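Before anything else, here's the structure in question.
A single protein chain has been removed from this complex, and every other one stays in its place.
On to chain A.
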């Protein structure tokens, strides 16, 4: 009987369950959102080269990708990610609330800990046959839209809020008119998919709808994959800034002794080299020199933020996305 723990340990050892030793780690794990692989493959390659040059040591940066809400959940349940690079601030906040990430995480790195950003834009079929220019074209009777369900998709939440922000400006905060505009906007949706990628498939492969509304980074990827001659990107007059927040997962990094490397890795995203890679992959960046260099790839647009227009995410979640919130009311009776 006394040999049992030894046997158990041997079995777990054989299964690869050996603990991570708390000395200078030779690898870190970046838990990211589901469509960021290409981007971070490029970032990691560059950072590993820099790390080797600076320290003479090799560093392996492992990547985990899934929806960022699922990633947050997995980290709470024990996924040992040293850093998170998410596309939803609320998912980092979940980690902060449970003490995995510093409470003031958004102040730990510049620009609200968001080294790059994107915005909802329109993807239309080649030549823009319906003449779509701005949000008010999307409520026309002859236009059918595709974007995921704001109930399940973070991507679509930005789309919904961007349309609302446009209407708030256009109607000078006349709530009844704003409500009517958004109702018509939602009524024009041909298919509500659960996620961004499913909506892309509906628009691109099933050829449903006239306009796909999604992040600018996505439209770049779609045109790269399916052909720049098949679709045009249309940037509206105003859109909503979508942050891509980053944070060191302190609870994991302290255990693994990787705090320094993890912090340096995230800082690298703000360096000119890091910002260049981000811009090359269709993201708008903070570094002014780099942004200038890529100005041709990004059409000018006026951006508003969730904080300015709606008073922050907690207020938004309560007013719009909660049970019986404005979204539910606008979707009802359709």
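Convention: contacts are C-beta pairs under 8 Å (C-beta built on N, C-alpha and C of every residue); 3 or more make two chains touch, one makes a residue touch a chain; residues count from 1.
One rule holds in what follows: contacts and distances are computed from a predicted model.
Per the UniProt record, the chain missing from the shown structure is "Sulfate ABC transporter permease subunit CysW", taken from the list "Sulfate ABC transporter permease subunit CysW", "DEAD/DEAH box helicase", "Ethanolamine ammonia-lyase large subunit" or "Dihydroxyacetone kinase subunit L". Within the complete assembly, A:77 is the residue of A:54, A:77 or A:229 that touches the hidden chain.
Here one chain is not drawn; of A:62, A:206 or A:318, the residue touching it is A:62. By the touch criterion stated above, the residues of chain A touching the omitted chain are 12, 15-17, 19-20, 29, 34-35, 37-38, 62-66, 74, 76-80, 197, 221-222, 224-225.
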